[in-house]
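Note that one protein chain of the assembly has been removed; the remaining protein chains are unaltered in position.
For chain A:
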Amino acid sequence: MADLSPTRLKTIPESVAAPPIVSVVVPTRNEAENVGPLVERLRAALGAIPAEIVFVDDSDDETPRVITEIHDQNPALVRLVHRPAGARPGGLGGAVAAGLATARAEWVVVMDGDLQHPPETVPELLAAGQVDQAEAVVASRYRTRGRVDGLSGAFRRSVSRATGTLARLVFPVRLRAVTDPMSGFFAVRRDRVRTAELRPQGYKILLEVLVRSRIRQVAEVPYTFQPRHAGESKASFREGLRYLRQLAVLRLAAMRRPDSALGRLAGFAAAGALGTAVNSAALWAFGEAAGLPYLLAAFLAVQVAIVGNFAIVDRLVMHPGERTTSRRFGRFLLLNNTLTPIHLGLLYALVQLGGLHYLSANLVAIVVVFALRYAVTSAWVYGIPTGGGADARRLFGAVRRAVQTRITLAVVLTAVACPALLSITWNGLWSRGPGVSLLIPLAAAAALIAGRVRPAPDEPDVHDRQTDGLLATGFLAAAATLLLVMPAPDRTGWLVPAACAYLAGAAVLLVGTRTAARLRWALLLPVVAIGGLLPASTVDAVNGGLRAVVAVLGRPAGPVDSGGALVTTYEKASLTLPSADLPGTALLGGAACLLICALVISGARPVALGRAVLASVVLAAVTVGALLAVLLTGRLLGPAAFRVAALPVTVDLLLTAVVVIFVARWSRRAPQPAPMAVRPYLPRARFALVALVAVAVLLGLQSLPAALSLAGPAPSPAEVAPSLTEAVR
């Protein structure tokens, strides 16, 4: 684009007057007769509006001399950018691009120099831009008031119409408000045009500007196309053919590097799908053809896929940001490889435990790890480097999302470090364990974190990576020690503190001490799971209460409380819900989570207590209702349905939903501090992530046997499935 730079072209120096409000850019080619009348009419139309007229002239006749004469009379009004023969890249479009690059005003109006575009419409364009808050305003021949008078002949009219319709078909969303995408007459906010990205190919440049600059707010103003004043028209059939090519190029360019996060996610997914094919092919090549062990083959295949993915993602999906290609590639390789152990671990688990073939298991692993890859890649490889040019609000949003991503990563790594915890959680879905189901405190913690990523207004902006590192080392050492000296693997009482220590260490490293400290209650909430290791008498009392309430509410035909269990009947058979399966622990744990969240959100004030009590009452009511529903299911649908409904996971999910809804509501109502009060802070953490993955994998491998032994006695989902089908039947 350097050759479009006006400094290299013959330029009449601009005067040092006050900056104009509008720059009118007029590309001209052999229009000597039209220039004078155009300037006069523009001057009359603009009246008091401070303006400049920039002629970008590709002429070989005396046009530049005419313009220079006018410039000499009005140095403040008229400027000339003359492009001599041989220095006219991009033709007409290139001329407009050069004009856009040299314009100084906030609004730039582009119009032809042949007086087919009435200068009187220019103020209308500006007014529409102001009123509609638009980024661009198009003067349209096809709006109701505008008419096509100037195009000679019905054929040319229909050609013009057809090309416009074609463009609207190709860009249905971006051009939905534009009836005349072929217009050469439009106004645009200069700061919204990405001049460097324009690749003008001669024909009308409006499309180019709208698509490449990703302009969203477009308004239209009708006008009537005038008969040519003098000179000859330049629109030709050949230009039309070039237009088709330009349309195709633009369509591809518009899909490249999408602006929306969703678009990037889709692009990343598409690249990932391609990468999956590459990965599978490479795995087949290494595993089957070369005969390597499948884990080694998978590792090599992942490397191949990473390099391939980088080529696609870097060129087509992500905005390159401020880092150089080699740095981006280094980060991409490093960060994607930190996730490789998770990938391989999952693969190993699926092959060894799930009994899948390694090629299909690899597919599952790729899909599962995909979300992590996307999060890590968009944040660390293409994310805004700290102190980037983004304005405060956008930076804030980016930091907020990054913190959420990193906390999620910390949770995932915690699961990798403590596989036994996963086993216990999995078992807890099918049979009630001694502790509170982890589901409830984890979900409450997530809801709490979602509302508390924003820094508090009185937080000092003081951070220290050395402190982060030392604290994290302490936490990780504690986690490792707890996991190593743990007496028996099935002791939730040891596992949860160890997992919390790891989670705290990971959070401190990934988001910094201050942010982690702000989230401390959320990070500690999982401890509620073992807080539920209450003396049996307490749990029995709660379960007894539940039984009594359910029995009372079920009268006269409903369930009865007999011998410490709730009993209902289906036809002749009696269905029993034993006391051990009642959600007493879950109810208590949920209430504890609610109390902690209320205290965190509204502080140690009576209102917090009131909220917690109210929410706990609702929670208890939901529990009773859920038990009644379970028993009713048995009574109406029979024992098979009863077995499914009576699974702890059913009631636990319900309670989780209630807790999350309450916490989310409280967070939303809590007064939000002004977002600009504190500078958002996000530490650099890519090497910390590598270290965390290494620690997690080491700890995970160490406690894997224990986790596997735990996974044994749990009823597999396959056992549940038949009863499910029975229930449906």
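Simple rule for what comes next: contacts are C-beta pairs under 8 Å (C-beta built on N, C-alpha and C of every residue); 3 or more make two chains touch, one makes a residue touch a chain; residues count from 1.
Everything below uses one rule, namely that contacts and distances are computed from a predicted model.
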item	value
Protein name, per the UniProt record, of whichever chain is missing from view ("Outer membrane beta-barrel protein", "ABC transporter ATP-binding protein", "N-acetylglucosaminyltransferase" or "Peptide/nickel transport system permease protein")	"N-acetylglucosaminyltransferase"
Sole contact to the chain not displayed, among A:513, A:568 or A:623	A:513
Contacting the left-out chain in the complete assembly, out of A:48, A:262 or A:485	A:485
Hidden-chain contact residue, picked from the options A:192, A:463, A:665 or A:686	A:463
Touch list for chain A against the chain that is not drawn	457-458, 460-464, 466-467, 470-471, 474, 477, 481-482, 485, 513-514, 517, 677, 679
